[in-house]
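Right, one structure below, let's go through it.
Missing here: one protein chain of the complex. Every other protein chain is in place.
Then we have chain A:
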Amino acid sequence: MSINATPTGADVAAEETRRPAAVPKQRGGRRKPPLSENKKAERRLGLLLCAPAALVMIAVTAYPIIYSVWLSLQRFDLRFPDQREFIGLENYVTVLTNEFWWTAFGVTMLITVVTVAVELVLGMGLAIIMHRTLIGRGLVRTSALIPYGIVTVVAAFSWRYAWTPGTGYLADLFSDGAPLTERASSLAIIMLAEIWKTTPFMALLLMAGLALVPEDLLKAASTDGATAWQKFTKVMLPVMKPAILVALLFRTLDAFRVFDNIFVLTAGGNETSSVSMLAYNNLIRGLNLGIGSTMSVLIFITVAIIAFVFVKLFGTAAPGSDDGERR
């Protein structure tokens, strides 16, 4: 009650200050310029509560990425700090004409495309099992969470020993012995390790979509004589589309960052480096901040393009583009 009583006076005052120059309207185009005390307090609290999180996120990402652009325009090798100078886009020319970069780029793309495609299929299967299984649902879900939770490096070591002749149980499956010493088999093992580790995550995201499929609709389809496959493609998939897109976007960008598995499994040998691996090697092993930063910026741009394409292709279905159902 008292909330409504007081503002009348305040509103008149606000009305008067507002009229002379329609400034508030230009400032962000807010619809209701006379804010009640309550509204103002709410806005202040909202900003205050978000400020720490926003500040940390921006300080640790936005500033470094800008700094990284600055570093990428310099010759800056920590072994020869005296030679530091501004060289414009020379580093970009060096990287983009370097065959190692393009090999790593190709490897990363290959790993991304293959693992995400396989994970989508396996993840869908796993999601359906986790969602619909008649027995042992808890057991299946618990087991599936283990690859998700386990430290990637630990899993990578397990795969490495499994595929090393002598310590391994899998190496002997291949007649030629040491699969981690050859390029094609190494890449296959890296992808296997990635798929093992991240399929459960994909499945969980897809399961969220599965939960949205109305049971009635499936029953109705059954009554109309739809086969299991028809129910899947005609009923489930359309409902799940947003969840599938979210899962695909997240996994694609995550797969593009592949690093841990490669580091442990092959250390980038036999041309199995990903772009992340290459950037790391130039920076920490080579101590070349200029080239390392150039690669960082290029990776950032690539990821931005992938994300942009996803959002453009799928429009409102992409996460974050619509914030409508708040409250």
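Note that a contact is a pair of C-beta atoms (placed from the backbone, for glycine too) under 8 Å apart; a residue touches a chain by one contact, two chains touch by 3 or more; residues count from 1.
In the analysis below, contacts and distances are computed from a predicted model.
Chemist: Among "Cytochrome d ubiquinol oxidase subunit II", "Carbohydrate ABC transporter membrane protein 1, CUT1 family", "Diguanylate cyclase/phosphodiesterase with PAS/PAC sensor(S)" or "Trehalose transport system permease protein SugB", find the name that the UniProt record gives to the complex chain excluded from display.
Modeler: Options "Cytochrome d ubiquinol oxidase subunit II", "Carbohydrate ABC transporter membrane protein 1, CUT1 family", "Diguanylate cyclase/phosphodiesterase with PAS/PAC sensor(S)" or "Trehalose transport system permease protein SugB" narrow down to "Trehalose transport system permease protein SugB" for the missing chain.
Chemist: Looking at the full complex, which residue from A:A54, A:A184, A:A220 or A:V309 touches the chain that isn't shown here?
Modeler: Reading the full complex, the residue touching the unseen chain is A:A54.
Chemist: Kindly state which of the options A:P179, A:P200 or A:G268 is in contact with the chain not pictured.
Modeler: Answer from the full complex: A:P200 touches the omitted chain.
Chemist: Of the residues listed, A:L96, A:A117, A:V153 or A:A220, which one is in contact with the missing chain?
Modeler: Spelled out, the listed residue whose C-beta touches the missing chain is A:V153.
Chemist: Tell me where the left-out chain touches chain A, residue by residue.
Modeler: 28, 30, 39, 41-47, 49-50, 52-54, 56-58, 60-61, 63-65, 67-68, 71, 126, 129, 132-136, 138-147, 149-155, 157-159, 161-162, 166-169, 172, 196, 200-201, 204-205, 207-209, 211-212, 242-243, 246-247, 249-250, 253, 256-257, 259-260, 263-264, 275-276, 279-280, 283-284, 289, 292-293, 296-297, 299-300, 302-303, 307, 319-320, 322-323, 325-327
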